[in-house]
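All protein chains but one are shown in place.
Naming follows writing order (A, B and C), and every chain is counted from residue 1.
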């Protein structure tokens, strides 16, 4: 089983975090899945992902004080495997786990994903719980000094006998449930350990092997970022996605900063390997954080975000509450010509970047179709220019072309690029994306 | 109660760690205390300190695998306060705690000290134990991401209501037992947090206040090192001793390195404030580490160590098993003329240091008695020179003195310092300590 | 000659930099010296210091582009020793150097200081100039990769034969001129070399030895800061003053930051050894920088600055143009009771510091007179409190005193401190300084 075959283009889907934080429940997940099946599936959107602490009781009840209530009650089986909190996920009761919900989602023609924290529940280590199919107990494999800096639930695992077996037991269960996607947290960058941020390297390998053993093609997504560029080879060998930033939210400085990160990771986007720009905080977000709002991004900034994520070929995970999405946002995420750049045949490169603007170029290596994206970083409407020569266009096309017709994919505007000079007036923080004929 | 009055000179005593690791028991402590009372007390040695994990069952039983067995059984009262393991400390049974042992030691005319880890037992946080005299429970004050990098027993405390009360409850108990000295660990440098090694700053303050509230003059000693020079003011305000190195053992590179540390901290030695060079690994050490041995230091290196610790005015804590100490070692630690430099009136300064040698100068500010120590760092017998001018001697003495008589305090050798030039041939890694008349 | 005897208290004086930048001329220096002799000398102010590039032609003529014009003409003798630019210092012509100016200042009962850059003029290295009294040429001792990051005039010196001789030749000349104070720059922290900021360690030692050889008690002041706390011992052994900050100017964040630096260095203030808070940007400043202005500090901030500098015992160097100083500023720098804290007998300690306020305590160890300074860091008028117990007052005084009378030294206000509690309402960014009877 080749993990690079699990997904031939960057995964597209919905994730519960940006709207619900730790509080999402089964009904809400189903409603969002229903919406996706009805309105988004045809555009390629397919993953429905339940984010953090689905296993914890009382999530969100002390939100002013804690995002994650320390030392609180977790639903768990006798083998130290966390199970869905039946109060939030009623169908999971009686040992059903996420199977009923996964089935529901599969029946909609979609895929099902869950978030996990690396490691084993702390309480299982203190209780010496047994690992499935072994005589090893949790205290023997839990690393007492390997914790997450922001979530109190787990201990990391030692690189010792029993640890692989524990991850195997997890993936066995997840495969039984029908999980298609795992977002594992506190693993891509274990930033509590400033001198050793890749301290969970062996746990990434164990998860990869456990997936292989499970026999189910489960996409492995690693969080949080920023991923470590020096470990690029390792991510590429063992995972499908890895976050290249810390949590991304609807703030212009964070979006601007993503250009630096995409510049850094652009050579690492290949089939089965997707540096991840994080979720798209579009539409309605923030409710579980006690800050429900329409995204703070302007429409221009949203176009910039979608253009960058697509030309870079980042995974696309919607942070919005889908059921309350407006028409404009819907149009933004269902632009087939833009989404086309995500396909396996595309290869993109940053042409230039400075404090005022950036230019990217993408080419479909099979069809030889070319795209140029112009981004305006300035706080006012500004001209952004590039040349097809600088883009490397003539490496693939006739250098004697005097005029190249092109279409802007967000507006449909038709232009002619004369002598290779492409210029456009772009709104504050906005973008233009040209497909060259 | 002024913490600087708790001890007018650097504490001198014995600590169980270097010989026993985690395994010391009551009988062994009493035997060492008996020896101290009989042979060392008259020279100023007075503290008997029980080091780490006196509260843990089965210490040392898995020594090849663990120094501290993770998730093992700890003796604890209902208020999350650790108690002596009655298997190791029989007199502590029935809620007596360390009182019987402390009484025994006090009756010998000595003082009693214990080691603690900062924070609250992890298991108490998971069990939501109540804090004495409050409605607060351990899960509310335990900081789930504040742990020790090398010992699995505790969570650090948040800087929030209830935390001070917990430390107060500890100190109340220790004062009842008759504790005179606390060596608190994982607090001086919380090195797991490379970007925030002083993360337990508030816990130092809480311990200081708890001691004040207890009404008992308990010396507060902070470990591990290296202490942070930028926090010197804070250590000086709240503690009596702080370790300026990581664990010190019987290795020449570590001893050589201590000269750099003493250079750094020399201006911070004042009454009640003692930068700490760590224990003296003399005589027989290492049994609990499964490496019982006579100290690896040569006699010359031991003289160097004693000379530096005394002239710098470090606390002196014997790491040896006292009951098996040889005559030579006994003579080393009972040289009254050398130990005299520890007294409050002395002020010392490094005169010079390079890769080959160092010179220190000490003066009794009341009697105007002066001392010069010469240290040879080379791997062969070598001359070390200085001048009384460079030592600053003539700031306090008649500059016209042509000859100054002096006595070497380890050998008794009498010399005359002519024209201010002091030279001596010193053995490899050895030292000479002159008292000038 | 003991360098600690060169100045028994922190040097007080005037420096040309804050007002004139590189442009000060002889007439201006004399005018400021005249003012000092007439109005300030009786309060202890005595040094008149000519700051940077007195040897360079055309200083200030390209100020918009350069502070220091690269590769410009420098006045120099045949031995690679820089001489005053005779256009700025006419009396220096004909080989007189600074002797006439120094004589003038000495005749006023004052002392004369100059600024130098470490090393040897770059042009002398390229020209292979000979070093006085040797066959060594400048190219042999100039370190081609040891430069200043912000001034283009010099190469640092290698730690090799000839370098000490060059510094000796400089100090010989300066002693002949009658220089009393050298502010050597690019030496305290060679910050261009981020991995080796103490790269000029050997040049500090060479300057010290050259002063000793010169036979003249010349105060050695090292810039720029921040000085390296790990090198405290070395500064103390070889220099009289060292800057504990980068350039200080009339900005509240810089002043606030100085409290952190004084906390760090407080144990290092002793006779002949003065951590240096940098010049006092009072009165009229900035002309040479093309930004002439009255200091941006409010009166309260100026009081805070003077109180901190004096209780900490920093050197005091006036940055103002003296001849245009207003009455209020004059009163600020001539408060004898405040300046009294600078004397050798005083020892100060920070009592507390947090984001809102700080408290310092000073005691005259001979007279047992005590002072308490309260500082308000908040942006509004606020109460600041301390207790005499926390200050350590009762270590030296009768603990049973119920009432301690005190006088605020800036306002003359008389207060009574009852039960050891000292509270005052202090203006935004202001200070109160109490002398306790």
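Here is the rule we use: contacts are C-beta pairs under 8 Å (C-beta built on N, C-alpha and C of every residue); 3 or more make two chains touch, one makes a residue touch a chain.
Worth saying up front: this structure is predicted, and the values here are computed from it rather than measured.
Engineer: Quick one: jot down which shown chains the absent chain touches.
Structural biologist: It touches the following shown chains in the full complex: A, C.
Engineer: Of A:264, A:401 or A:415, which residue touches the hidden chain?
Structural biologist: Reading the full complex, the residue touching the unseen chain is A:264.
Engineer: Identify the residue among C:101, C:125 or C:157 that touches the chain left out of the display.
Structural biologist: Missing-chain contact among the listed residues: C:125.
Engineer: In the full complex, which residues of chain A touch the absent chain?
Structural biologist: Looking at chain A, the ones touching the missing chain are residues 2, 4, 229-230, 232-233, 237, 263-264, 266-268, 350, 352, 389, 392, 394-395.
Engineer: Could you pull out which residues of chain C are in touch with the chain that's been left out?
Structural biologist: Against the missing chain, chain C presents residues 70-71, 122-123, 125-126, 128, 139, 142, 144-145, 147-150, 152, 192-195.
FYI, only the chains that are shown with their structure count from here on.
Engineer: Farthest chain from chain C, going by mean C-alpha coordinates, please.
Structural biologist: Farthest by centroid: A.
Engineer: Distance from the CA centroid of chain A to that of chain B, rounded to the nearest Å?
Structural biologist: Taking the mean C-alpha position of each chain, the two centres sit 51 Å apart.
Engineer: Which parts of chain A, given as residue numbers and ranges, touch two or more other chains?
Structural biologist: In chain A, no residue touches at least two other chains, as defined above.
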